[in-house]
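Removed: one protein chain of the complex. Kept in place: all other protein chains.
Letters are used for the chains, namely A, B, C and D, taken in the order the chains are written, and counting of residues starts over at 1 for each.
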Amino acid sequence: MSELTAPTPTAERQASLWSDAFRTMRKRPDVIIASLVLLFVFAMAAFPSLFTDQDPTVCFGRDAKQRPGTWFTGEHPLGTDAFGCDFAATLVHGTRPTIALALSVIVASVVVGLILGILAGYYGGWLDTLISRALDVFIVIPMLMGAVLILSLFRGRVSTDTLAETIAVPFLALSLFGWMEFCRYTRAATLETKNLDYVVAAKCLGASDRRIMFKHILPNAIVPVTAVVPTTIGGIIVTEAALAVLGIGVQPPATSWGVLLSKGTEWAGGGYVYLFAWPLGLLILTVFAFATFGDALRDALDPKLR
Amino acid sequence: MGRYVIRRLLQALLTLGIVLFLLHYLTALSVQIRGNPALLFFGGDRTPDPGMLAQVERLYGLDNKCYERTGDPCLAPFVDRLQNFVQGDFGTTLNGNRDVGQLLAIYIPNTLRLFIFATITLVAVSMVLGTWAARHRGKFIDHTVRGTTILADSIPVFLILLSYVYIVAVPLTRWARDIWGTESFMGQVFRPNYNPDYPWTTIIIPGIIVGTVGLASMTRLIRASQLENLGSDFVRTAKAKGLKPLRITIVHVIRNSMIPIITGIGFLFAFMLSGAVLTEGVMGIPGMGRMIFQAVQRQEGNLVIVGLTVSAVVVVFVSLIVDLLYAVLDPRIRYE
Amino acid sequence: MNAELGQADRGVDPVLEAKDLVKHFPIQRGVVVKRTVGHVQAVDGVDLKLYPGKTLGVVGESGCGKSTLAKLLVGLESPTSGSIKLQGKEIGNLSNRRMRPFRRDIQLVFQDPYTSLNPRLTVGDIVGEPFEIHPEVVPRAKRAGEVKELLDMVGLSPDHVNRYPHQFSGGQRQRIGIARALALRPQVLVCDEPVSALDVSIQGQVINLLERLQNELGLAYVFIAHDLSVVRHIADEVAVMYLGKVVEQGTGPEIYDHPRHPYTQALLSAVPVPDPDLRGQRDEIVLQGDVPSPIDPPSGCRFRTRCWKATDHCAEEVPSLDVGDNGTHPTACFYAEERDVTHAVK
Amino acid sequence: MAETVRVIGDTLPGADFNSPLLEVDGLHVEFRVRGERIPAVRGASFTLEQGRTLAVVGESGSGKSVTSQAIMGILDTPPAKITGGAVRLHGVDLLEQNEETRRAVRGNHIAIVFQDALSALNPLWSVGFQIGELFRVHRGTSRKEARLKAIELLDQVGIPDAKNRVGHYPHQFSGGMRQRVMIAMALALDPEVLIADEPTTALDVTVQAQIMRLLKRIQTERRMGLILITHDLGVVADVADEVAVMYAGEVVERAGIRDVFKRPAHPYTKALLRAIPRVDTVGQELEVIGGLPPNPARLPGGCPFHPRCFAAEDKCKTEVPPWAEPAEFHGSRCHFAEEVYADER
Partner (left out) sequence: GDESDVDGEGGGSGGTVNMQIGEIRSLVPGGSGESEGYRIMKNVYDGLVYYDRETGEPENLVAEDISSEDNTVWTIKIKDGLTFQNGEPVNADAFIRSWDRTALASNSLPLNYFFATFEGYAEMNPDPLPEDQWADPEVPEWAPIDVTHLSGVTAVDDLTIEVKLSAPFIGFPTMLGYEAFYPVAEECLADLEACEAKPIGNGPFMFEEPYDIESGGTAVRWEDYAGDMPAHIDAVNWKVYLEGDDCWADFLTGDIDVCRPTAADYENAMNDPDLESRHIQQDDPSILMLAFPLYDPQYQDVNVRRAISMAIDREGVANVVGPERFYALDQWVPESILGGGTHSCGEYCTYDPEAAAALLEEAGGWPEGEKMQIWVNDAADNVDIFRAIGDSISQSLGIEYELVTLDFPEFLATREEHGVDGPFRSGWSPDYNLNENYLEPIYGGGASVNDQGYENAEYDAKIAEAGSAATLDEAVALYAEAEAILANDMPSVPVFGERFNYFYTERLENVYVHPIYSGPGGDCELREVTIAE
């Protein structure tokens, strides 16, 4: 039986798809830069006081729209905004709702999409019909429109006391219309996976449906989903800004980048470009970082595209 | 094929029915929660005479008591509405008492024009870029194309539009008019606002800008599908047949790459409608997106329902066309 | 060479017995209400008996229902009709939960070693999964040891538990699949083309492994393949399938040296023999056309459309799988007649 | 079919009819993948004469397909790169020709049949179009005429009712039929060399027999040179005149068909022959080749087969064996070629 103790196979290329993806991504300069940007933004959302010592709620109308000092020094390093609040402080404190909203929406959408997608794909039958029909219905209503509809329903009904309350309504509206893409991907991946031999093997061993779904199908289904997550986060940030420009979404006096941008666009034409440029710069940088990250991730997870 | 189309249409009808009911329920809920929009009829800050208010409510079918009970699905008005729709009566608006059917006749063509330019831009640009990137896979050009499109996608469309309107449009228009005159094509095309006298010319630029939505994903799609086909076995066969690269690309790659591209366009359509809300707002285009948005804002329930139903019909219709196009392009997909 | 196998064991009860097994897949249409417009008659009345420690080979062309039969036997599909008895107990139409205890006794080995292992789990996880599903078999503490033992048994180094499947070659992967199937110590192993995806040089290793395991553990195999030469080496008894039906059944020598059904004869004659001296020396039967669609199989004898012996009678009546008047083993043909196609005749 | 008359000078200037039909000489091909160089073919040499069948055998990954694609000139470069050797058709080194000449040679002089006909045919065009395309591109025939030619060809390869089926799409044919379509396409311009790269691996035995018969018939009719790539030694024994055995990108043994089967001069060939289960013999335990097929990126030093070889000695680990000819027209790349050849068992 000597032939059965086979020599060690290709030893170096160990590790799974994920660490493989991680390895390729780590080497890409664009990913490194994007990660740094995201780190910076997340830090700003988590610890605003590290970046500014001013209170964004102290505003004097008389001081409104003071341009920043030459070398970003003085009392208001980035000047004041249209309400006379310290602009740097507003900008920094506006990060948290933006990021919190984006992250919570993505988590909710992914969870809902994954669960529905797996259920629909795995069980098929009437459950699949039901979920697919819901997909159809929700896809037919464009996200922004749907969000507008939901948001106007709850105008002024909620206070903006805490972070949770500030983002609650936009969160609801965006998540409600954000899960479909993930559901579709998951469903397709589940349909594909559930007939794979290793899933059949698990079934043959007597594994329960839950075990099969979560242990064997989920890890597969999650790949296409993860690949689009960063890009989608970017999209949510942009949508939030769009909602703010339309006057719905996060409601003042609470701030978010979107709120700042919607004010900034108004004033930019009047010569107060900095009110526009800073939030826009931050937004583009962040969205771009997410998108770049997502692009790289997708490549890394889909070796065919390399 | 005929049977398939009928089946798809039935399915679409079902979807539309659900959409319609959901919308009706949401607007009913909105009336129930937010209060009666009939007040709007009286404009400003004035308190109308209760008798008059009641009259107006009656005029718009908002007098049913179900609108006072939060959560009531208001089935009776829903049935009425469906009946009216079937008869081709889409009702009137609260603000201005205008016939919704006539409004649609104005708004839909504008939005369609916008979409035409947007789609052309999107397909043309992403085709060129995607093919180019696929050709130079892994090289500098490939990375540049992807980086640029991602960047273009990261800038929200409405910001591009706003920058255009506020910064570029006026000087450009003035410059063009100095050279070509006001009434010329060039004198109009850069105008910062839509002008109904030049319904095609003044919608080109907003169309092009909307067309940049989804540029990155479309380019990526095209690049991927071309790469896949370029590396496929049948391209290898074609090479073995001694065909020229150009012929291989035209005959054996492009048609095969069309399938994912068509899917992409199908999805983008719903996406573009969202883009239209902002674009039409910024550029003053009287189109569907803007109409629906304002209808929601003003609680023009009927208009919201009609508008979104139209958009739903379009989306469903587009997806049907996409499916039929598949069959045309791909003989493997046969529908009996 | 006749009757050396099979008959001798008739005193023993079969571990696995299938009677008149039928599986029809409905073809459905419709938007909301689904209508059934037809059936794929994948398996259509198959009788099998598998005795302990023996191997039953199943051969046939692509699409003739071999895999479906395998899935029916291990309870992955429920039969349209017919019965399956595992150690005398009916398992044909059990619910997933009620089937569970029986799963310990019958397991499946898959064809494709690349898709049958979850790429995201380590070898240890894969081979250990049966124990997690059936925690009563081995106490938690002993599982790691058990897994290593299994790996050792199939000829893999127990140090490999923490590796991922893609780090192994096809043959090694197939052994992992076999180890997983053996974990619960089943009585019966259904192997669905376990070597078709492997290179000739590797194929032998897996076949030898299977034979060794049979000797050591007393396993019974249902060995499905379309490669007749492989089946000949491993099977004690062989069933030849055509379009969902068994057309001929018998011991190895009965089938290979004394085939009686025209299809079996054609099949055997089509297998090229790696010996240039036999070129042109053998009786060559080249069939015309392809296997008909199982959705709408030919009436009567299903093979009649490609058969050179077919008469009108074949179209009217379905031949039964009988030993016949002068036969030695069951053959489903009205004109069954022995013809040696494997050996040089000219 | 009558003897074909062809004017080779048109498409292949400098052709010399006294040279062998096709000669592959020391072909080297490597792939560059992520900075790694994978030598897929390392000096393959063989000769094909008109009207003869050369079988190329070897296990998966041994470089059979890459060799055939290099002959056709359809390798994707990059990642592939032909780093050495020559492919001579009628004495003309194809590797040195410009792209236009090479294109003219494809289809006209050398044609290929791939293993997986389903993916090798464009799913979006009818088979008639795909066959007719050759006439339209190389011969400038009209669309209608091309269609007639396509029908004729389909008829020749035994597709019943060719007139109607010419407009069908690949997915509407069964596996065997598709392979016939592929063959029809390869035969369209009446090439002198036909490369069949595992034409029957995906097919059932009964269908395989049909296809092999068809190939054989056509080859004799047209007096083509046929390169048959396969790893099924049974098929080889059935049709080939000569055999080239490949291992790890090299031709390790080359000889006439009977020599290879009866007196192999390379341990790999020998082991392979013993490992094959046969229908007409019964053996309790199969003999096997131990170990794993080599990874072309990390070949062992010396003779690449030495880790699995029963005859290996220390010398095999370090020294690359030379090409030896233990008998006439019988070459082997083994240090012990003579011994292996001599040992009849």
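Just so we're on the same page, a residue touches a chain if its C-beta (ideal position, glycine included) is under 8 Å from a C-beta of that chain, and two chains touch if they have at least 3 such contacts.
None of the values given here were measured: they were computed from a predicted structure.
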#### Entry: Chain not shown, its touching partners among those shown
A, B
### Query
Of B:76, B:124, B:250 or B:328, which sits in contact with the chain we cannot see?
B:76
### Task
Pick out which of B:121, B:274 or B:294 touches the chain that's been left out of the picture.
B:294
### Query
Considering the entire assembly, which residues of chain B contact the chain that has been omitted?
34-37, 39-52, 54-56, 58-59, 63-66, 76, 95-98, 106, 165-166, 169-170, 173-174, 177, 181-183, 187, 191-193, 195-197, 281, 284, 286, 290, 294, 297-299
### Interface residues of chain A (partner: the chain not displayed)
57-62, 64-65, 82-85, 152, 155-156, 159-161, 247, 251-253, 263, 266-272
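Here is the rule we use: only the chains that are shown with their structure count from here on.
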### Query
Which integer distance in Å separates the CA centroid of chain B from that of chain C?
55
### Task
Two or more other chains in contact with one residue: find those residues in chain D.
288-290, 292
### Query
Going by the touch rule set out above, which residues of chain C reach two or more other chains?
32, 169, 171-172, 205
### Summary
chain C contacts chain A in the complex at 32, 71, 74-76, 96, 99-100, 103-104, 107-108, 110-112, 115-120, 129-130, 133-134, 154-157, 163-164, 166-169, 171-172, 177, 180, 184, 205, 209, 212
#### Entry: Of all residues in chain D, those that touch chain C in their complex
59-60, 174-177, 204-210, 212-213, 231-238, 257-258, 261-262, 271-273, 275-280, 282-290, 292-293
### Task
Within their complex, state which residues of chain D touch chain B.
69, 72, 74, 76, 103-108, 111-112, 114, 116, 119-126, 133-134, 137-138, 169, 171, 185
